[in-house]
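With one protein chain withheld, the remaining protein chains of the complex are depicted in position.
Note that the chains are named A, B and C in the order they appear, and that numbering of residues resets to 1 at the start of each chain.
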Amino acid sequence: MAAFVSFWSFRMRTFRLVIACPDGVGIVAKVSNFLATYNGWITEASHHSDNHNGWFFMRHEIRADSLPFDIDGFRQAFAPIAKQFSMEWRITDSEQKKRVVLMASRESHCLADLLHRWHSDELDCDIPCVISNHNDLRSMVEWHGIPFHHVPVNPLDKAPAFAEVTRLVREAGADVVVLARYMQILPPDLCQEFAQRVINIHHSFLPSFIGAKPYHQASLRGVKLIGATSHYVTEELDAGPIIEQDVVRISHRDSIEELVRLGKDVEKMVLARGLRYHLEDRVLVHNNKTVVFD
Amino acid sequence: MAAFVSFWSFRMRTFRLVIACPDGVGIVAKVSNFLATYNGWITEASHHSDNHNGWFFMRHEIRADSLPFDIDGFRQAFAPIAKQFSMEWRITDSEQKKRVVLMASRESHCLADLLHRWHSDELDCDIPCVISNHNDLRSMVEWHGIPFHHVPVNPLDKAPAFAEVTRLVREAGADVVVLARYMQILPPDLCQEFAQRVINIHHSFLPSFIGAKPYHQASLRGVKLIGATSHYVTEELDAGPIIEQDVVRISHRDSIEELVRLGKDVEKMVLARGLRYHLEDRVLVHNNKTVVFD
Amino acid sequence: MAAFVSFWSFRMRTFRLVIACPDGVGIVAKVSNFLATYNGWITEASHHSDNHNGWFFMRHEIRADSLPFDIDGFRQAFAPIAKQFSMEWRITDSEQKKRVVLMASRESHCLADLLHRWHSDELDCDIPCVISNHNDLRSMVEWHGIPFHHVPVNPLDKAPAFAEVTRLVREAGADVVVLARYMQILPPDLCQEFAQRVINIHHSFLPSFIGAKPYHQASLRGVKLIGATSHYVTEELDAGPIIEQDVVRISHRDSIEELVRLGKDVEKMVLARGLRYHLEDRVLVHNNKTVVFD
Partner (left out) sequence: MAAFVSFWSFRMRTFRLVIACPDGVGIVAKVSNFLATYNGWITEASHHSDNHNGWFFMRHEIRADSLPFDIDGFRQAFAPIAKQFSMEWRITDSEQKKRVVLMASRESHCLADLLHRWHSDELDCDIPCVISNHNDLRSMVEWHGIPFHHVPVNPLDKAPAFAEVTRLVREAGADVVVLARYMQILPPDLCQEFAQRVINIHHSFLPSFIGAKPYHQASLRGVKLIGATSHYVTEELDAGPIIEQDVVRISHRDSIEELVRLGKDVEKMVLARGLRYHLEDRVLVHNNKTVVFD
């Protein structure tokens, strides 16, 4: 077989224009017109009108080399339109890799999965560091050339640990923090500071089995499918906006240990997909729900 | 193409031996030995040891024509073994069709699905009658040659209606009652009289979204999959032993009306599979959970 | 529970603008601008650029009551834009129900499924008639108030039958013909006359197991999943553009008869979804492949 040449090397530079605003006539035309005026080559376009709450969502991916300005120029040129329609909006550059801080505890499956996807160029981001309350995964992380910070959490006084975590996350210039089975509840101020920028993987099909030991809860209830949920962390436990979910079939033959094993694969997939959507600016949050332009 | 010749006409007569008892060494040998002694031709055998609670489950399907006795003869011959191992057990004859009373309200999808499966010989049972609190589905039911009973439920005094329902179910000699989106909560005495013989379809992936309007609840929470659950009815709402579940992917584009539409297909499948398992004596209940030998 | 009030009664009248053309800058802007100029209220918009062959696909759904013209007025006003970009395009009116002729043989599952979806207002179309080469399903069809035509096919001389089928389809003013397990191969001239307007359900996951007895083929090969495919009929057997596919898991325990039974549910789903996409003008065909804006 011929050598596999990564297609990522040919990844085209794009700008991603992401908009949410009150719905109304003419928004699409105005935005499309703006892009056409500057000969913007649209490679992907997605719209959504939420008829229940009258909100409009939009995402465009535009070839950067087709536009006559850089991202700041775009911002200036587009600002009047954004103002006119009261848009919440952002424009991002696909070449500005997002900085992802990973947090884990002792279980390696989600962390190993994300590291491998990053290492094989499947996840387009930088990983400035990994933070863990245990030291077990240090060697695996460091093999990837990524700094590993061990921040033990004293169950009687967690504040110092989270102060240190906050410091490290800030220092890393994190765009997003991923709780890859971190197994600690973040304090409210951290949740607020990084609102919609902390992604957690919960090992159940939320809203079923919130909190601790969801596989035990699932086994006790006798469900026939188990699942996992990636969501943005909010102050209320396991109640933040859901980004992605999936399930796997189980049977009476599966002990709790089997549920744990089968669940791991769902957790990995659901977290990796959720993170990918976030990195590609495909997730818009409104009313504690997400629009995911996949 | 040549005409399709139903394979059901060649369905072989079998006895189904279903056993649950405390686990221990020698049960399988004893039962297998018993069957071999009488030259029983086993067409299907399933075992399950639940290590958590020390319980053992077993199901055999045996060609009736290979045995030297009828079902009563089997019962007598097997009784000593059952007693020795403190078995809860039953033996059923595949030619003794179970009698299934269907109950529905106004929505037709589950009822139409079950009636078609029955009509095309896919569900091996008798349907002595359909009971509904509305008259809407009468014509559809009667086209199938099945009696339709309209028993309106007075919301201010439901007792007379349920007395009539109970009378009809008894009169029909029902082995099992299927709530095919009946949308009324059965009174406790009915639940008790027909324990493990009333199958309900709930239009959510239990234990999420118990009670009314689960699709609205699902939409509000922003889940990415919706589901359905068939379960035995107990006095506690939507908390009985789960027989079968399934899900379907949804997205932000799907309004509640779309969830209702997509959910219908899952409901139909999950109810039909659950009923089939029950009819074929594949479901064993223990500790509010099911073993399903599919 | 309160009575279920069909949401379909509130279905809004929309125009659907469906476009395929060579890709280029400014198409979206031009179309959006056109719609905005006339205050068109876009309820759904979908784009796709196929980078491999440089083709662009677009579908808009627009509230009819927001536009100042009827569908003919729309056609006239839009024609210059369509010409400028060499568009293949159409505009349809959601209130102009498509006329669907169903064809079946002896097996009832797909036909019964579609009839029930139509009868319960889930499929938004008219069904002028059902044509079958056997008489078995007459009563079921006629109960729905739909004319049933029995057109036997003489295996030694099929031409007269297909002449009659063609006559009936034309007479019915069919927009689309659905082969709901019709089990006869249509002659080439019929395929040509109704190109991209005949939908077939094939009972395998194409391109595996083309032709006769796909479940037997699947069993022989020992696959672990079986599937079904809805596709537009072309002159080459089972090689037309695929609209929708799905699969179901099987195991060594499943005999061919079980495969047939399990497959039926997949066939029903895949055909119903494919037809729905077609009826809502969501399917665009290019290079023997489909773009499905679901």
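The criterion applied here is as follows: a residue touches a chain if its C-beta (ideal position, glycine included) is under 8 Å from a C-beta of that chain, and two chains touch if they have at least 3 such contacts.
Keep in mind it's a predicted model, so treat the numbers as computed, not measured.
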Sole residue of C:Ala77, C:Ile146, C:Val223 or C:Leu262 that reaches the chain not shown, by the stated touch rule: C:Val223
Residue among C:Ala163, C:Ala195 or C:Val247 touching the omitted chain: C:Val247
Absent chain, residues of chain A that touch it: 1, 3-4, 7, 44, 105-109, 112-113, 116, 119-120, 122, 134, 143, 183-184, 212, 257, 260-261, 264-265, 269
On chain C, residues whose C-beta touches the chain left out of the figure: 48, 50-52, 57, 205-209, 221-225, 227, 241-247, 251-253, 255-256, 288-292, 294
Residue numbers in chain B that touch the chain omitted from display: 25-26, 28-33, 35-37, 39-45, 47, 49, 51, 66
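Note that in this section only the chains that are shown with their structure count from here on.
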Superposition rotation for chain A onto chain B, Cα-based, multiple of 5°: 180
Fraction-based call for chain C against chain A, same above half, different below: same
Sequence positions of chain C contacting 2 or more other chains: none
